[in-house]
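Below is a structure I'd like to ask you about.
A single protein chain has been omitted from the complex, and every remaining protein chain is retained in its original position.
All chains are identified by letter, namely A and B, in their written order; residue positions are counted from 1 within each chain.
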Amino acid sequence: MDKNRVSIDQIALLYLLLIMGGKFLTLPSLLAGDVGHDSWVSVAFSFVWDAVCLCFLLWAIRINDKAHLDISAILDKSVSKPVSKLLLAIFFVVFVLRTNVLLSGCYKMFSVTFDVSTNWIVYVLPIAALAVFAIVKGFNAVARTSQLLFGLILIAVVALFVSPLSEAEFGALLPIGEAGWGNIIWTSYSRSFWFSDYIFVYFVLDGIKIKKHVFAPVLTSFAIGATLSIVLNAVFVALFGYLAPDFDMAMSKIGVFSAASTTNGRWDWLTLSIWLLSVFIKMIVFIFCAYKCIEKIFDKNFVKVNWIAVAFVLLTLALPMFVTTEQLLNTVIKWGIIPFTLVQYVLPLLMPLLTKTALRKTEVKNE
Amino acid sequence: MSNIKRIAIVILVVAAVGVIAGSFSGSDVLDRAIILGMGVDAAEDGGVILTAEIVSPGNGSEQVGTFSKTVTAKGETINVAIQNVAELTSKEASLGQCVVLVLGEQYFKTVDFSDLTEYFINHHSFKESAVICCCEGNAMDLFNKADALTQSMSLAITTAILDESEKIAVSSNSLLEYARSQYELDRTGFLNYISFVSSENTDAQLPDKTLGYIGYRQLAVFRQNKYVCTLDEQLVKGMSLFEPQVTGETFVSFEDTVTRTVQVTNKNVKLKPDGKGGFEAELKVTVRYGRTDSEEVSGALTAKNDKEIPQKVLDDVSQQIRSVAERYLAAQAEYNFDLLDFHEAYRQKEGSSDALFNKPMSEFAVTLTVEVQEA
Partner (left out) sequence: MKVDFSKLQTLYRGQDDFRLREIDCGIELKAVCLDTMIDDAKVSAFVLQPLAYVNNAKNLNDVYKKLAAGTGVRKPPNFFSAVEDFVNGYTLIFDAENNCISVDTRTAVGRSVAEPPTSMVMRGPREGFVEDIKVNLTLIRKRLKTPNLKTVNITVGKYTNTAVTVCYIDGIADKRVVEDAVQRLESVKVDGVLDSSYLARYLDVSKTVMFRRVGSTEKPDIVVGKMLEGRLAIIVDGSPMVLTLPYLFVEDMQSPGDYYENSTMTTLSRSLRFVSVIASVLLPALYVCLQVYNYQIIPLRFLITVLNASEAIPFSPLSEMILVLIVFDILREANLRMPSAVGISLSLVGAIVLGDAAVQAGLLGAPAVMIGALSGIGLFTLPDNTLILSLLRLLVTFIGGIMGLLGVIVSTLAIIVYLASMQDYKTPFLAPFAPDIPQDRQDAVAQIPVPDMANRPKSIPNNNGKRRG
């Protein structure tokens, strides 16, 4: 068995978990700070871009069905090797940065909400160990884990946003577009770093098993994930109103009204812990992809786990020890948004074309 | 694998476990002063006096008698006061289970307590769903008394406000709702105004405590965390008439020699901008004869009473409702506070503007229609 093979159903569920995984940590408060009660509209716009790119990417998967070319093969053959390496390097940076932002969001969540105070290294160590374990066991194990947990996580997320519904003042979301449509669209672009979770698919392209449908399962997952994210953002702003930008741990606060009585304890935090599983899965997936990036950049095919590459990826997780998340967001990500857009939004649109070109060249070579 | 390798791995694992175990610091519940409720009073020198009701474990697994003690500490700010509570109890003051925050009369009437609400809103552990209210007299005195039935004062206040008053008399505010009201648009909001009603102490276990009950039928109005006025029982009744979730108000009708008590079971409230800068208020109230055993039982599915209420009584109740509601609307205009979200309704329609923000309540003309029918 190839331990990195995944079915399209597994991709769909994994994608759903990835959509839900990172968006409810600090993003809702950042968006509320940018565009106030219109943050959910901004999220909706981001998902519209995502949907278009996703469709193109799925099309590329469909084209790649028989040949099972991997991302570096496609890029090498279609846009030349140097460009391919450059794109893979950008991917690597995106994955590392996204993992770090997730890690620091989680770190904050644990130290502030869950009262678990420790230093960065000791906090990262178990998560890194988990990611390495997952790399050793293969991507298929992670995909199966997502299949096992997605129902539970979905219920947890729904429970978290259903519970404060009675307290939320949805009237506060009106009038729609008060922050200005230009501002809203710009925000959805400037915060695009948190979106386009489908980028992990690039690194499992060669292992995707397609049965019948490609579009239906993934787009269904996407629709569910996008709807939940939009609704959750809307509930968050409706619940906290003008105070929303101050609540940087959206998920830990949103369920505060869930208990029927104030003496019932914060049961919502247990639900929150279940949701956190999806954040961890997301981190594992991104670390796996970063590891794969190294494999592709150096044109290697790691049959067994390459510990030097693993060590290098894990070293990058020490980044928040030197740069704060705010600095990261205000400098690297702010200026890096253009190259990131290239791999997040431009590359998927070109993928069908690139895949076809690569396939044609492969066929010619074979003949 | 050679033995040396094995030993090295074991040592490495043990060392890693040791380092990880040593790097995480938790606090055992027994090392925490778990605060159930807090009272805040103004100190003479400008600081705050904090009275905290703290869970105090009894002896053994059986829970006998009281399970809480009160500790009072002074501080320049609320944060310092909480730290002083921790110092006095030699335990880590933990607010995660705090259910109520009570502001003493002198404190809420004289002090701008923006920093206090901000502190609690930003506190990682304090629940935004906790009840915040103000009390007659000192909060410290209130916490040193005991509720005749439930004994813990914090739980008694929460029960009174959340379980009783919200269903039958007045609305209540959580910390989040209150804080939002002080930040958004017209920045007015209210807090429940509670009082302690003493009763005879017949409890042998608490011979030294003053026993009594919590009175909760008044509200205090605030703008930007500053006191505006107090709404008496009648004004509160008028306000609750506009709150669909609050039912259970009673009205007494005197007809010849017969006195009848009717109770509101269901309400249909429509309060919408009339397009001319004012409001159309429509109150459709369903009533039935009052019952004491299940006064909370109300709502659309309430069973029909077997006795019919005479039309004359319904007309009388309608008149009373109109007069109470109008009195409240007049008070709203007089003191210029907006608890029925008039400004918000216009914001939702037209968006935010300074003109709307600065519009006084007296400029919102209200056309009121009242309809009373039997359940």
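Assorted remarks:
The working rule: a residue touches a chain if its C-beta (ideal position, glycine included) is under 8 Å from a C-beta of that chain, and two chains touch if they have at least 3 such contacts.
These figures come from a predicted structure and were not determined experimentally.
The residue from A:24, A:161, A:280 or A:340 that touches the chain not shown here is A:280.
Residue in contact with the omitted chain (choice from A:133, A:181, A:307 or A:335): A:133. Only one of B:125, B:210, B:250 or B:352 touches the chain withheld from this view, namely B:125. The residue from A:15, A:40, A:59 or A:123 that touches the chain not shown here is A:123.
The chain not displayed touches subunit B at residues 20-21, 24, 26-30, 32, 34, 36, 55, 57-63, 67, 94, 96-97, 99, 125, 127. The omitted chain makes contact with subunit A at the following residues, 1, 3, 7, 9-10, 110, 114-116, 118, 123, 126-127, 129-130, 133-134, 137-138, 140-145, 147-149, 263-267, 269-270, 273, 276-277, 280-281.
What we mean here is this: only the chains that are shown with their structure count from here on.
The distance from the centre of subunit A to the centre of subunit B, each centre being the mean of the chain's C-alpha atoms, comes to 40 Å. Against subunit A, the residues of subunit B that register as touching in their complex are 16, 19-20, 23-27, 96-97, 99, 121-122, 124-125, 127-131, 155, 158, 162-163, 174, 176-177, 179-180, 183-184, 344-345, 348-352. Remark: subunit A residues 112-113, 115-119, 122, 125-126, 167, 171-172, 174-175, 178, 239-243, 246, 253, 256-257, 259, 261-263, 265-266 touch subunit B in the complex.
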